[in-house]
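Left out: one protein chain. Kept in place: all the others.
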Amino acid sequence: MSGNTFGEIFRVTTFGESHGAALGCIIDGCPAGIKADEEFLQHEMDRRKPGTKGAAVTARNESDKAEILSGVFEGKTTGTPIAVLIRNSNQHSSDYNNICDKFRPGHADYTYFMKYGIRDYRGGGRSSGRETCARVAAGAFAKMLLKEQGISICAYTKEAAGIKCSKTDESQIEKNLMRAPDSDAAAIMQKRIEELKKEGDSAGGIIECVIRGVPAGLGEPVFDKIDAVLAHAMLSIGAVKGIEFGAGFDAAELTGSENNDSMKKDAVFASNNAGGILGGISRGDEIIFRVAVKPVPSIYREQKTVDTSMSECSIKIEGRHDVCLCPRIIPVVEAMAAIAVADLSLRNRSSKSE
Amino acid sequence: MSGNTFGEIFRVTTFGESHGAALGCIIDGCPAGIKADEEFLQHEMDRRKPGTKGAAVTARNESDKAEILSGVFEGKTTGTPIAVLIRNSNQHSSDYNNICDKFRPGHADYTYFMKYGIRDYRGGGRSSGRETCARVAAGAFAKMLLKEQGISICAYTKEAAGIKCSKTDESQIEKNLMRAPDSDAAAIMQKRIEELKKEGDSAGGIIECVIRGVPAGLGEPVFDKIDAVLAHAMLSIGAVKGIEFGAGFDAAELTGSENNDSMKKDAVFASNNAGGILGGISRGDEIIFRVAVKPVPSIYREQKTVDTSMSECSIKIEGRHDVCLCPRIIPVVEAMAAIAVADLSLRNRSSKSE
Amino acid sequence: MSGNTFGEIFRVTTFGESHGAALGCIIDGCPAGIKADEEFLQHEMDRRKPGTKGAAVTARNESDKAEILSGVFEGKTTGTPIAVLIRNSNQHSSDYNNICDKFRPGHADYTYFMKYGIRDYRGGGRSSGRETCARVAAGAFAKMLLKEQGISICAYTKEAAGIKCSKTDESQIEKNLMRAPDSDAAAIMQKRIEELKKEGDSAGGIIECVIRGVPAGLGEPVFDKIDAVLAHAMLSIGAVKGIEFGAGFDAAELTGSENNDSMKKDAVFASNNAGGILGGISRGDEIIFRVAVKPVPSIYREQKTVDTSMSECSIKIEGRHDVCLCPRIIPVVEAMAAIAVADLSLRNRSSKSE
Partner (left out) sequence: MSGNTFGEIFRVTTFGESHGAALGCIIDGCPAGIKADEEFLQHEMDRRKPGTKGAAVTARNESDKAEILSGVFEGKTTGTPIAVLIRNSNQHSSDYNNICDKFRPGHADYTYFMKYGIRDYRGGGRSSGRETCARVAAGAFAKMLLKEQGISICAYTKEAAGIKCSKTDESQIEKNLMRAPDSDAAAIMQKRIEELKKEGDSAGGIIECVIRGVPAGLGEPVFDKIDAVLAHAMLSIGAVKGIEFGAGFDAAELTGSENNDSMKKDAVFASNNAGGILGGISRGDEIIFRVAVKPVPSIYREQKTVDTSMSECSIKIEGRHDVCLCPRIIPVVEAMAAIAVADLSLRNRSSKSE
């Protein structure tokens, strides 16, 4: 109800603030008997973790060690709630002291203050991107469940800082710091981001996500269509400002005869303008969508804003911040997609008489 | 759970198939004491209703009379469930006889068959766009609730059949058949749609929606951000393939210094790239989003598809179908936006200690 | 949320007031492919319907014809929402004119007024026992689903007007007007109720319910234990003031060695003090519980109460009212039990890895 839970059967609830004691999640509704791969869990945490390897990402050194507190026994899920704890460490709350009564532009500072009447100035508190580490932990379990069903999820940077990929070679994704399927384009992105960093500015981009192995039939008409649930999942990521499936916004300019995907023998689709979804239900081929990621709002230039008395002032943000979120948001996109699909796959177990 | 309910406190559940006895909805959670305007309800139904006035819309003549069965007493809501019934009439199920074992391209025929093991061939059954009339009825009550809070919603055709509006004059919206805020552009759209109709083809478009009067503070972190809930609502409309807020996909190419909306005295925002939302919470100015509407899949050309035995065949669709959904989908976009915002406004009543 | 929905996967939402246009329900989440037996549906409605056969029940003549509006096609459920409509008729709203500003003792008149600020004086409005006809319609579908799983439900009057049954012969239940499994006791109950009727008074009783065929494993730890969900279901019936499972309140006086049910070969339980439930999960034998039914509050004696200005006054109720609810509440107890068990049986489909 308060919005910290996602999913109906495979339900994920997250908690924690960027500068509190800990973050974490409870995954309720994961069936018993799923192999619980702790190494994979930590691997997923590490993929999201801030590092020092590229200019795009923050120089903070968070350890993000995930501890499983419950729901796993002798290497398998037990059907009871899986709680995962991630202790905070290395917080520099002092970075925020000089701006504690000012609202950072592009952040949720003002809106949280208006909603709750409280100013948790320590790096965004609950609205911080740091909250997504709990999602990645939950997503790791969703991926373990999906793996047993032969479903896999792959997201990558399609565009960043205005530079577009000109090919999609998934084998290159983890080989460049931008997580782009085109290492040449990635190099140019990287260069542009270095420049923006020097200018105290930041960049946005576009992430594409492909979900493979989803059987036909997932998605619940009429409100919980698989695209509706994925859109909900993606727009719940702070920096995401849009989503499109298949041909997406381009479909608006196509005619029906161009846009319709015809079918061939054995229900093979001849094209995929629909993004693998018809009437909100998966049709058995690849589900494809793209999300728009806004430029990081924490820039090092002086900006105009107001303080808690609603008086004008200027603000200068300090601390360590990403220049472009794309590489680090990819594990979050995958995690949320995994949670959404895992949930719909369990919901689908009730579609037919046994 | 099965996906026919939307909302947490202001909860709407719809029922009904395109060629069954009736459609309708239950609106549960509407507070007591709201003025129940039956005339307005019917007016909203009529806005969505198929008519004969423009080439864009179907020639079917559905009456779509909404009957309130419960929840209203002496002109006011009572706090108990409001049920609205819309009897079906004028169904031409026979239009579908010759395609009853074939899957129409671009429709949900195949996916419903795979999900439920049942082939309700009568015009899409539950997946038909006709289901949205129940949403419009529910949306009318949401609008009545929002009206008391000074919140209004306005959607219009921003682009159709590849023709873009070059101005946004809301006073022109209901003066042209495309419901475009630019009557000149509307005339060109109309002409292009006539041509497509002759060619047995169809068109898509883009709808823009503006929500005014929303106070700062609506939206529930972290998963039920106002943009996440609106995205869920919009993607639950069959023909919608994408959504973007504020600068949307264009934000991906902006820098942080360009994209951040700075604040002025009294918390006035100097620009609105964010679409009126920060951290998933309304900031008190206009909420703006756009949705991509795919071209109508029911076209009059021969198409390749498969039948229920998964063998290839060709299909030729008959009956009466819209050429471009934009004008008729506008009341649905508004209805879903109204339901989403009404729900979040009630959810926000619990944000603070009283 | 507003409380008019019961169930998580097999979800029932009811609507309607005692003197409004209609009552009804939406059953969402019923799997596709269940045989939809319309005759059985009407039979269940008729079991709850007020009749003239016994002194215990009201002399009103309601037809309670159930119309299926959606969700059924060619004799089977389709997986989409099943809506059932029951038009009101034969309402004597005028019976309530002279008490329209007075709160009837033992009824919800005062509490609804305090909650909603509205006085719907027409026979209780939403709080009327008439609302339960919508539950019986939904329960009929739940029973159809359970029948395919070999689960059956049987409730009967265990005690009424202070008279207890001294045997449990289920074959006698539908052979006497009290629906008691002991026709001799039923005759005495009936006589006592006739006397109370002459005195303008009313009686309560105890209903016992047995659920057979439930496999081991139903119920969701820790909050949605099968007994917790059944208790929720039963206490949601207006006249029910208590529930106990198995040995129930008597267990409070037993020792552990007396109360524990030991197990024999092939997991057969040697006794059933637990009511067929351990740790909130069904153990595969009979589930047994009893509910306390309060005496009908509508009596024909003058009573002390207050009016809407909170001033003291006396009230004399007119119209036609049951003297003892037991016989008519039995189909409602069965319906709610069926809905609860149907829901938990679908929820259990996600307990294990497939």
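By written order: A, B and C. Residues from 1 in each chain.
Basically, a contact is a pair of C-beta atoms (placed from the backbone, for glycine too) under 8 Å apart; a residue touches a chain by one contact, two chains touch by 3 or more.
Given the structure is predicted, the values throughout are model-derived calculations rather than measurements.
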**Asked** For the chain that does not appear here, which of the shown chains does it touch in the whole complex?
**Response** A, B, C
**Item:** Of B:23, B:278, B:323 or B:346, the one touching the omitted chain in the full complex
**Value:** B:346
**Message:** Take the complete complex as the reference. Which residues in chain B touch the chain that isn't displayed?
**Reply:** 1, 8-9, 29, 31-34, 77, 79-80, 145, 148-149, 221, 346-347, 349-354
**Item:** On chain C, residues whose C-beta touches the chain left out of the figure
**Value:** 1-6, 8-9, 14, 103, 105-108, 110-112, 114-117, 124, 126-127, 131, 159, 162, 196, 201-206, 215-225, 227-236, 238, 241-249, 251-267, 270, 274-275, 277-284, 292-299, 301, 303-306, 310-312, 347-348, 350-352
**Prompt:** Given the full complex, what residues of chain A touch the hidden partner chain?
**Reply:** 1-2, 4-5, 8-9, 11, 13-17, 20-24, 26, 28-29, 32-33, 67-71, 73, 76, 78-83, 85, 115-118, 120, 125-126
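One rule holds in what follows: only the chains that are shown with their structure count from here on.
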**Prompt:** Which chain has its C-alpha centroid at the greatest distance from the C-alpha centroid of chain C?
**Reply:** A
**Request:** Please decide if copies chain A and chain B contact each other with the same set of residue positions, more than half shared, or with different positions, and reply same or different.
**Result:** same
**Prompt:** Just how far, in Å, is the C-alpha centre of chain C from the one of chain A?
**Reply:** 46
**Asked** What whole-Å value do you get for the distance between chain B and chain C if each is reduced to the mean of its CA atoms?
**Response** 39
**Junction residues of chain B, two or more chains touched** = 1-2, 4-5, 8-9, 14, 115-117, 126
